[in-house]
Each structure stands twice: as C-alpha cells, then as structure tokens.
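Note that one protein chain is taken out, while the other chains of the complex remain in position.
Now for chain A:
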Amino acid sequence: MSRPGFVLEVDERTPPLLIHQGEGFRLEGLPLGSKVIYPPDSLPGIRDVNAAIRHALLHPHGMEPLPELLKPGMKLTIAFDDISIPLPQMQTPDIRQRILEHVLELAARKGVDDVELVAANALHRRMTPSELKRAVGERVFRAFFPEHLRNHDAEDKANLVNLGKTDHGEDVELNKRAVESDLLIYVNINLTAMSGGPKSVSVGLASYNSLRHHHNSHTLKHSRSFNDPPNSAMHHSYNRMADLLGGHVKVFTIETTMNNEPFPSAMSFLNKREWEWNLKDQASYLAVKRGNDMLPPKMRRKLWQSSYAPYGVTGINAGAPSQVHPLTLQKVHQQQRVEVNGQSDVGIFGVPFICPYNVNSIMNPILVTSMGLGYQFNMYLNQPIVRKGGVGIFYHPMPNEFHPVHHPSYIDFFEEVLAETTDPAQLEAKYEKQFATDEWYIHLYRNSYAYHGVHPFYMWYWAAHAMDHLGDVIFVGADRRTAGRLGFRTASTLGDALEMAKHTVGSSPEISYLHMPPLTLADVR
C-alpha cells in the first residue's frame, strides 16, 4: 500500500531538502515553519501489462469491444501521443508500442488493411525516425514507416478538414485522414490531469486555425488551473470541440497512466523523502551531485536526456473518451494529489531538466518559464499554493541557450518580442499571427524538426495565469540578463530571494515548497 502524499512542516530536525534546478539539483535548508508538499508514494505498476491491455480492449467503457469495431475494408487510423510525454522518456518497451502491437494484431486478424499510424504532434516538432521507432517499437516501425507511420502535419492544407465551428465560434480543423476514417483509435499516455480526454484528438491532430481558440492568453489566464479540467477555460473549449468532432468520427480512446518513478535506480534517491535516505542514498547523492557538477554542460545534458524513466503503468482504460477519461483522472489524482491547507505568501518550485518540449533538446529560457510558471505553478486544484499577489521563487540556471534546429522561432521570440513586451496579451496581439504565418518557420516545421513558429507564444501564454497571479517572480541561480529579458528578478541564494521578496510579502512570509518531480498535484483548500 503506497503512502499518501502529505505536507511536512519544516522544523529543527528537518534535513536540507532536495530542489531541482535544471540539469542539476541542490539541498536547501528551508526556513522553519515552511510547508513542503510531497506527492503520494509511487503506486505499484501493473504486473502483467499485456494482459491489462487485452482486458481494456476487450472490455471497453461505453463502446463495443475493439474486435467488434474492426471490419475488413474499413479505414483505420491510429493516433498516438508524441514525444512530449511521458517525461522523461520511459524505458522501453514504451507503453505505446505495447498497445499498438495489440491493436494492430487485432486489426490484422479482422482483415483491416487500410491502417495509418499518426503521431499526434500538433504544432510540436516532428519526431525523428529513431524517436518514432523508440515509441512504436522496432516491429511496428519496420512494418509501417515511412508510408503509413507519419507525423501529423498541421500545415498540410490538403490533408486537413474543417468540421465547422463550435457554438462558441471555434473552428475545428483536424487531420483529414483521421476524421475521414471509419474508426480513429487514440493511444494516450496521461502523465498529468491536463492531458487526455477531449484534448487528445482536438489538440494533437489539429491545425493552428483550431488551436488558436484555446491556446491564447485569455483562455490560459482563465484556466485555474489547467490541471483542473472543470475549472479550466482551455478544457471547456476542448470539450466543445470534442462534442463537434464526435458527430463526425468514431473515436476509440486508450488511456494509460504512469506511476511516480521518473528516475532510474542509480538516482532513486530523487524519488525518496530526504529524511528516509539511507547511507547508500546519501552516498549516491554526493557522488551524482559532484560528478554532475563537474561535467561539461553538453555531456551533462546528454546524460540527463538519456536517463529513461522506469515508469510502471498504473492504469489502462479504453472506450468512449467521455467515459474513459474520468477513470484516468481518478488514477492521476490517486498518484499525485495531496491536500494542502491554505495558501502561502511564497511558493517555491524547482524547475527540473525536462519539460514536454525539450526532449533530446535544450530547455531554453522560454521553456523554463513555461515549465516553472506554467506547468509547475498550475499543479493545483481549487487554488494556487501561493496567494494572489504572493511571490514565486523558482530554481533554474536559465542560460541564454536555444536549440537552433528545434526552436528557431523561440530565438526570435526571445530577441525581438520579449525585448518589446512580456505582457502575454500585448505580444499576442502584435506578433502571434506574424510568427504563426511565417513561411520559413512553417517550412522548418514541415521539413526540418522545428516547433511551429507560434509555439513560443503558447509557452508564454502557459505562464499567463501565474504572471497575473504572482506579485513577484524570482529565479534563484539564474542568468541575470536572461531572466531580466523575461521580466524576472534573480537571486543567488534562497536567503537573498526571501530578502528581495520582503517588499511584497513582508519579513515573515508563509512558505510552501511544491516538492517535484515526481509530480505533485496540490489540492489547496
């Protein structure tokens, strides 16, 4: 039985606590009385994953068993989540591979020949052939790539179809092949409560024309939080789109959930509560910390990026999206949710080395912002861990470094757009369309491995709620000039950061530290 999450109050006996800071970490002594929010212990993974997959496909929720939906001569499209999840990438075999192999075997048995596999990458960069192979497995890759295993192309106008508008006037423009299929199967990995459900198809297989209706500063500012779908304006939009989509294509979704084991055994201390570290954990910490700090930056990045998570699968549910997703959310909450009494004046967040958009890449300053003020700040239900007008303290070195192939428009966004304004609504109004329709970015998105030109805007909107909510944002250990461009202040130490925060929250602030990774969803009462 896994222990539930809990909130630790720091006292004299509390050891220094681990805080992630990019491709590294540190032990930090928090002020007495600080609250530390720990996730539940990792749930046990399903022992026989293949059996669980078979069971899910044969006993779906709200739909006929998959074999009954498969008919000879039908057009079948199988879409799957792209490289942005899970994080870090999971050890092979990837859960997508396992599911795809089962589904394809059933389809073959039923005489379905017209099968297409699509990575639902929306406006993310295309997955490389080797990344696709890693996700779908050698056998599927060899059988389908490249003609029948592709990345979704949100700029391939000939292969998009506009299904009309929702009752809120939102365009629903999606992958034509998927929509015109007799059956669309979606293979999902649900790492956070934000993902899955109505989001899968209406985001993963959409075009800019469709995405702009929910990926914008207004919607993100009013998604409180985007990990709490009932209170998320973004999810309300997804729901409307999914409703419209439901009238056009039959979607059979397969959703999976993971436990909280993001780090391999050599770094298992990162998954543990600090006072429970044994001698081996302490020695591991010292060795890894020292070795990591001594590595040249490029090698350090390579090592972190090649650390694959030994995730256990905690749930596999299939069937109608509207019936499957609540079960998925239940599992996510079981793994991540922890009750917290009240908000604090100061929230502390350690930004780790990975976010959904820097797999095999560089976590540039925009992505650091998106991860810290977007994903991590929004890991709450009900209300943020920091009160309105409070201070967010984030840890990350934030070097001024960008991946020139993956993030070309991010460089211009940083140099040109943020030099003028950091206000999400202002930069959206003036620049979003320019970047979204820039031919060169579109060319790189379609033919190279670049994120779409508009993507940095979305990352900035991701932080819109936090920017609106927080009275001050301080990055500990960050490059001063880079953080300054983003509109954030920097401090060398937590002590300095708290000193700087005095002007906003006084000299004895209440402090909460959201201890993650592993993922922690604070249910703040």
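One rule holds for everything that comes next: a residue touches a chain if its C-beta (ideal position, glycine included) is under 8 Å from a C-beta of that chain, and two chains touch if they have at least 3 such contacts; residues count from 1.
Rule of thumb we're sticking to: contacts and distances are computed from a predicted model.
**Student:** Of the candidate names "Dihydroorotase", "Oxidoreductase", "Cobalt/nickel transport system permease protein" or "Alcohol dehydrogenase", which one corresponds to the UniProt protein name of the undepicted chain?
**Tutor:** "Alcohol dehydrogenase"
**Student:** Return the single residue from A:443, A:481, A:502 or A:525 that touches the missing chain.
**Tutor:** Candidates A:443, A:481, A:502 or A:525; residue touching the omitted chain: A:443.
**Student:** Of the residues A:9, A:293, A:415 or A:499, which one touches the chain left out of the display?
**Tutor:** A:415
**Student:** By the contact criterion defined above, which parts of chain A meet the unshown chain? Give residue numbers in ascending order.
**Tutor:** Its contact residues with the unshown chain are 404, 408, 411-412, 415-416, 434, 438-440, 443.
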